[in-house]
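Each remark here refers to the structure printed beneath this line.
For this depiction, one protein chain was excluded, whereas all remaining protein chains were kept in their positions.
Here is chain A:
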Amino acid sequence: MLKTWIVTCETYLRQVKSWSFFFMVLGPFLMLGLTVGITYVSSRSNASSQNIAVIAETPALRQNFIAENPSNIDKQITTVTAAKKALHQNHLAGYLVLRQTDHQLRADYHGPKALGKGLKAQVQNYLAQTQQVTNYQQAKLTAKQQRLLQRTPKLTQHIAASTGTANLAKTISFWLIVTMIYIILVTYASITAQEIASDKGTKIMEIIFSSTTAVSYFVGKICGILLVILTQIAIYLLGGWAIYSWALSRPHLHAMWTQYHTLVTAILHNLLNLNLLYLLVGVVLFTLVAAYSGAVVAKAEDASKAAQPVVMLGMVGFFATFPFQNNLDALPVKIMSYVPFLSSYFMPMRIINGTVSLGTQWLSLGLALLTVAALAGYIGRKYQHLMLQTDSHSVWQHLFQRH
């Protein structure tokens, strides 16, 4: 047990002290920062070319329009000549010319593309309101007549807020969990295969196997890699919590937090339950197979090849979930939620949907754990022979060879 722990510590420390682990952990944060930064810079540089200019002979007509629709308006340009020049230089999306002739309002839009739906509706709304005011003035209606003519039918939509949020939370939780499982499985399958295969390339295994049993060493190795995975998950949880706390303390984000509070809580509830255990068991299963693949190769350079079947299996599970994202009660989902390797993807889907009993969840988890135990026992027995052997036997020969 002590020697297993020594191997676990050595594997863990060597991995977490490497630059590759540092960049792997920081990667998503860097990507997030880069995406936000690029989007911000891009939106700022595109902002001016997405604006339109409003030109009117009557200043009041222009000012009222800008007052009612302040966004996406270039307030500096006031003449057609300036607008044409800016349009030519691609600094404007277009320009709107407002005119009033004989109490008739008219608007002409000039630009390379038609007005966007939103802006078009705003223009039409403004024209209709202004024309109505002019019409009322011309018709010399009493205040009562004006109120009567302004009366419009009402349409009110009654949407159950809780149901809508719950569905959105399910969708987001689904994507988060399957993506998280997929990324962790694929990343650590390669790392594990590489780690084991690099051992095999050296004769130090002979020294190690003259010091401890193969099973003890193998278990130590796997535990070391699992600790690395847990460290990465812990860093992400802490990082997420830090970002969340920071966002809460920003006054301008407080309104958004209030709006999405229910959604965020629902997503956290979906993630921080038995699903985390499924994630872990799934990772252990895939790690074991990856370790076996790494042990089968003849030399370290073949490690990436060895990891391929495990990566493919992970991909199968990941992509198989896609057709069922809106049909979480389908029969294939129910069947696959019991199949070890696939259950890591499919049972969390059912748990998120809230249509699976606790007993069923534990049954599926038990099957996965039994597979872990069987695989660990099998590989542990074969491990010493595989690691010390440097022949070119195929995977199938290794599988069925008797020693």
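Just so it is clear, contacts are C-beta pairs under 8 Å (C-beta built on N, C-alpha and C of every residue); 3 or more make two chains touch, one makes a residue touch a chain; residues count from 1.
As a working rule, contacts and distances are computed from a predicted model.
Asker: Name the absent chain as its UniProt record does, using one of the following: "Ferrous iron transport protein B", "ABC transporter ATP-binding protein", "Alpha-ketoacid dehydrogenase subunit beta" or "Monovalent cation/H+ antiporter subunit G".
Answerer: From the choices "Ferrous iron transport protein B", "ABC transporter ATP-binding protein", "Alpha-ketoacid dehydrogenase subunit beta" or "Monovalent cation/H+ antiporter subunit G", the unshown chain carries the UniProt name "ABC transporter ATP-binding protein".
Asker: If the hidden chain were put back, which of A:Ile77, A:Ile208 or A:Leu271 would touch it?
Answerer: Spelled out, the listed residue whose C-beta touches the missing chain is A:Ile208.
Asker: By the contact criterion defined above, which parts of chain A meet the unshown chain? Give residue numbers in ascending order.
Answerer: 3, 6-7, 10, 14, 202-204, 206-213, 216, 384, 388, 403
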